[in-house]
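Below is one structure, written out as structure tokens; comments come after it.
Removed from the display is one protein chain of the complex; every other protein chain stays in position.
For chain A:
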Amino acid sequence: MPPTRGGSTMAERPVAQGPASPGRPLWLLAELTYRCPLQCSYCSNPLDFAAQHNELSTDEWIDAMRQARAMGAVQLGFSGGEPLVRQDLETLVTEARKLGFYTNLITSALGLNETRIGALREAGLDHIQISLQAGDADVAAAVAGSPKAHAKKLAMARAVKAAGYPMVLNVVLHRHNIDDIDAIIALCDDLGADAVELANCQLYGWAHLNRTGLLPSREQLEAAEATTQRWREALAVRGRDMRLLFVVPDYYAERPKACMGGWGAIFMTVAPDGTVLPCHSARILPMTFPSVREQSLETIWYESFAFNRFRGDAWMPSPCRDCDERHQDFGGCRCQAYLLTGDPTATDPVCALSPDHSLIEATREEAAADRRSAHELTPRNTHESKVFCRA
């Protein structure tokens, strides 16, 4: 599960107004592979991931990391798919750490064992983020398509803490697990998490395909937020330092999110095949993205058409163009605009001022009528993906 934001503090830095003077990339997300043992129906990977076979080699990754570091990137996320599938992960962590990156492993924990935790520690890995699908094994199995994964994750979370890492647990919330949030937070507390991301799933990739079966109701959302707030207060009383970050689904917001802190502002993803993207969802857009196999990251970041396409505000349509908030939310998310309207330059329909906002309302209504269980959603696996490769 890739991260959804570039870190709150980083996002606060001022962002350039026009394509002429972009800031430097501070975040490199290295999506090492699309291979993954789980089949989460909310995965943000592209639907046609099965068409991607040509993963970057160890040397190509090291070269990309060196270039990004030279440009000023300092946070590095190893993500996927499941990054532990790559047997050269320890080598990549060693190199990244030598370069001075703060290294984050964003993992399902499947493929982790105590030997590997030790080897990653030795390599200098700074932080491990483990995803949990639910508070109990049955719901977790229904969501991830694996009956054994939950127990394995809990064992590995304990091992990660025992090895002295800071640990962030990430729980993607949706209608099938959000009502268990009290048990989920209790579990994270018990596992010794330093922070918990309670992130309502963002509706891209597989999550977009399954969106009406994932989106919680407003009542579910409000109850979950209230429970989270009660936990914050109780944790403070106990002096327990476990930060709870609650991310609301933007389908219930009045204004769009400031996606990635702005297009090509602080964040850069390198996909398994070397494609360079302003965020991990962007390859769905009807445009061509450059590759580290063909150009330097410096050229791509500063000069490519793709990275300059939505910088600044000159590209914005009405109502964004004249809106006082256009430098706060940057017109919202380009992927969401495209997925919902077919036009990547449209105002994000999440915005109540968008002429397409009724699409969001319609999806909420459709979701309310969707009675599918977690088992009935489309699982993210190679078999299903091949349908989209042919399409």
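Here, a residue touches a chain if its C-beta (ideal position, glycine included) is under 8 Å from a C-beta of that chain, and two chains touch if they have at least 3 such contacts; residues count from 1.
By our rule, contacts and distances are computed from a predicted model.
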{"item": "Chain excluded from display, named as in UniProt, from \"Anti-sigma factor antagonist\", \"Amino acid ABC transporter permease\", \"Cytochrome bc1 complex cytochrome b subunit\" or \"PqqA binding protein\"", "value": "\"PqqA binding protein\""}
{"item": "Sole residue of A:Tyr42, A:Trp61, A:Tyr165 or A:Phe307 that reaches the chain not shown, by the stated touch rule", "value": "A:Tyr165"}
{"item": "Among A:Asp126, A:Asp250 or A:Asp329, residue touching the chain not depicted", "value": "A:Asp126"}
{"item": "Chain not shown, touching residues in chain A", "value": "3, 6-10, 13, 24, 26, 71-72, 74-75, 77, 100, 102, 104, 126-127, 129, 164-166, 168, 194-195, 241, 243"}
